[in-house]
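As you look at this complex, bear in mind that one protein chain is not there, while each of the others sits in place.
Right, chain A next:
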Amino acid sequence: MTGIANLRELFTRNIRTSGIYIAFVLIIVLFSVLTDGLLLSSRNMTSLVLQFSYILILAIGMVIIIIGGHIDLSVGSVVALTGAVAAVVVIRGEQPWWVGVLAALGTGLLVGAWQGFWVAYVGIPAFIVTLAGMLLFRGLTLEVLNNVSLSPFPSEYTSIASGFLNGLLGGYGYDTFTLVIFAIGVLGFAYNAWRNRRARVAYKQTVEAPVLFVLKLVVIAAVVMWFAWNLATYRGLPAVLIILAVLVMVYTLVTKHSVFGRHVYAIGGNLAAAQLSGVRVKRVNFWMFVNMGFLAAIAGIVYSARSSAAQPAAGNMFELDAIAACFIGGAAVTGGIGTVTGAMVGGLIMAVMSNGMSLMGVDQSTQQIVKGVVLLLAVAFDVWNKKRAAAAR
């Protein structure tokens, strides 16, 4: 039964996910008006990416944990610990920058394995395990750093977060390389979307009307290329953005198409059914946390590189921003629902709000209040949406 979905269906069918994109656009429009366009200036957009990249990296791991029906409260402390380990190796131990990176990643994996062990094999709720981890790893950070900040990192290390890739293809007031990379990305996305569409048609599934499909691609391409133009006319392509883009692509693939990803959704959606379908629940839970530790280490590296220092208080409250990003991005509190892209958009909504309010000179207290209300409303919407769906059943 091939059918052509109309515009209305496109929105109502997936109100949970499409709602978030609409909200994102509205928030951007709102804050660009309120800041007289400052929000969308080349310079501000670049710094926005740099400033919130580590939250987005954390949100990737966090959304997988949340889909699996768990939570991780320790990631802020893990960011601090991995950054501290890197600093001790690179600054105090005078090792090359890449040894520090490997040490940080190793630490993150160990932390993840530790928490995964308690959650998966001992059966302690993740809330407790990671609450303990939050204290434990913060304490270890203080131990490793002897209670003092270590700085500065050598420039090779800091360029992970503050470096730019540009000038490779020359430029005329803008960076050609940045534009080329983005253009390749857009084309790849378009090709992939077209291939999916064809496959769905071949399997007699509903697809949107051709006009709508093209329109969607054109809008996305225009927005992305406009963003690229802004980066290109400022300082070029931030290295962090490449790291983030690769992570988003890899983890979108993992969550959508890997057996592991399927099992995560199955566990979060119905634990008993997953178990009776042969999912090795313990193993999947364990690797979920190892993965979270790995991503927290990457965030720790990026954060320490950006501040060129390892501080005892680094990463404080990052876990809450990451968790909020997931829920604003449509992840369900009860597990089983959520996407990496949703979490990214959720994180960006938080980023734009913080950034926009800072530009407006709104003080910290008001910012926190607004962010709190937005998180509450986002989850309230999720609950309401579920009730509505249940009533329609």
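Going forward, a contact is a pair of C-beta atoms (placed from the backbone, for glycine too) under 8 Å apart; a residue touches a chain by one contact, two chains touch by 3 or more; residues count from 1.
Here is the rule we use: contacts and distances are computed from a predicted model.
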One chain of this complex is not shown here; going by its UniProt record, which of these names is it: "Molybdopterin synthase sulfur carrier subunit", "Sugar ABC transporter ATP-binding protein", "FAD-dependent oxidoreductase" or "Heme exporter protein B"? "Sugar ABC transporter ATP-binding protein"
Residue of A:27, A:103, A:161 or A:337 touching the missing chain in the full complex: A:337
Hidden-chain contact residue, picked from the options A:119, A:144, A:274 or A:374: A:274
Which of these touches the unseen chain: A:117, A:227 or A:260? A:260
Chain A residues that touch the omitted chain in the full complex: 1, 3, 199-200, 203-206, 253, 257-260, 262-263, 265-266, 269-270, 272-280, 332, 336-337, 389, 392-393
